[in-house]
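Here it is, the structure, as structure tokens.
Heads up, one of the protein chains got dropped from this complex, but the rest are sitting where they should.
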Amino acid sequence: MCVMRRVSDEQLIELIEAAIFVSETPLSKKRLRETVLKEVAASGMRVDEAIRSISEHYQTRGVQLVEVGSGYRFQACKRLTPWLSNLWQEKAPKYSRATLETLALIAYRQPITRGEIEQVRGVSVSSNIMKSLQEREWIKVVGFKEVPGKPALYATTNQFLDYFSLSGLNMLPELPEQHEVKIEQMLSDPSVRESSE
Amino acid sequence: MCVMRRVSDEQLIELIEAAIFVSETPLSKKRLRETVLKEVAASGMRVDEAIRSISEHYQTRGVQLVEVGSGYRFQACKRLTPWLSNLWQEKAPKYSRATLETLALIAYRQPITRGEIEQVRGVSVSSNIMKSLQEREWIKVVGFKEVPGKPALYATTNQFLDYFSLSGLNMLPELPEQHEVKIEQMLSDPSVRESSE
């Protein structure tokens, strides 16, 4: 049994702010409670209030508090990125269309099998793409489909959300609408048919 | 010649604050001028003033601006360290398969470029893997290959030998001969691509 320490609101804010700044990965409230606040007496409400207060404080500063998939992190204000990127010489990696299309299908249709991805894209998905996405920890196997061959089912991870600065899958841009018109109607219209040449 | 941008004191503070926060190493005034402030019209006096103002602002926060040998950085207030250190006391993670394979290839085929590792592994090697192996001081850059892009050549270090209690690389377990032949073949394939990092 450890004695819980009482801290003032100011101390709680200091501690949480510092913890988010020094953590190597985004810090979730759960991890915050299990580590930094392990011996601190602070209700969930007080923690929420502290986070809100920190977020507000940084509204007018060069860095801001954001919530992404796996927790809270500070990041530079986006409008400063053009200047700040001079600090790096390497260019950010570009991703191929094949990779992006595969990732989009997994993000929007998860859990999905590789076969289903290939069905939509009309081409086979290279093992390299699946492996790279897994090594980046953007996707993972979450189960196996109950069909012959039991293919793996893929889903996106919190690291995927972190990378794209999304707090959840519901923050993804909306899937473009398909045409509402009934395909059958359009197609059965004889005027659409071409005359044979 | 580029046109120098005029910025307000507030903008200058924002920019410098964000730059120090996102920089991977302490940021000196010189580097600040050469990178982030390259196109900003700001006298040395104004930069000093901005740094002083940032330093003052953080007097009452969880992190503070400090000047160390190579420049400025933010660090958590010392009195918070006992709590924050709980963030690092989780169990050591295991190395991924990708990391082990990369290390094995460097050990057996040094000096080797990242592109060559990718060629044999058939999948791209993430920068994180290379970084974590370098941070552990198991591998280091020993030169640059004389091919377009001049990619870095990696080799293992003495620390690597120490860790595995090897007196020299020749003490590494022998590789089955067919494996050796195959690696040679793959590396001499002219279609090896050096990926730019």
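Of note:
Going by the order they are written in, the chains are A and B; count residues from 1 in each one.
As a working rule, a contact is a pair of C-beta atoms (placed from the backbone, for glycine too) under 8 Å apart; a residue touches a chain by one contact, two chains touch by 3 or more.
Here, contacts and distances are computed from a predicted model.
The listed options are "Segregation and condensation protein A", "3-oxoadipate--succinyl-CoA transferase subunit A", "Fumarate reductase subunit C" or "2-oxoglutarate ferredoxin oxidoreductase subunit gamma", and the UniProt record of the chain not shown names that protein "Segregation and condensation protein A".
The chain that is not drawn here is touched, among residues B:Gly44, B:Gly69 or B:Pro173, by B:Pro173. Contact with the chain that does not appear here is found for just one residue of A:Val22, A:Val40 or A:Met130, A:Val22.
Only one residue in the set B:Ser28, B:Ser55 or B:Gln75 touches the chain that does not appear here, and it is B:Gln75. Of the residues in subunit B, those that touch the hidden partner chain are 18, 21-22, 63, 73-76, 78, 81, 84-85, 88-89, 91-95, 97, 100-101, 103-105, 107-108, 120-122, 136, 148, 164, 166, 172-173, 175, 179, 182-183, 186, 188-191, 193, 196.
Residue-level contact of subunit A with the missing chain is found at 18, 21-22, 24, 63, 73-76, 78, 81, 84-85, 89, 91-95, 97-98, 100-101, 103-105, 107-108, 120-124, 127, 162-166, 172-173, 175-176, 178-179, 181, 183-184, 186-188, 190, 192-194, 196-197.
The criterion applied here is as follows: only the chains that are shown with their structure count from here on.
Residue ranges of subunit A in contact with subunit B, taken from their complex: 13-19, 21-23, 35-40, 61-63, 74, 76-77, 80, 83-84, 86-87, 90, 127-128, 131-132, 135-136.
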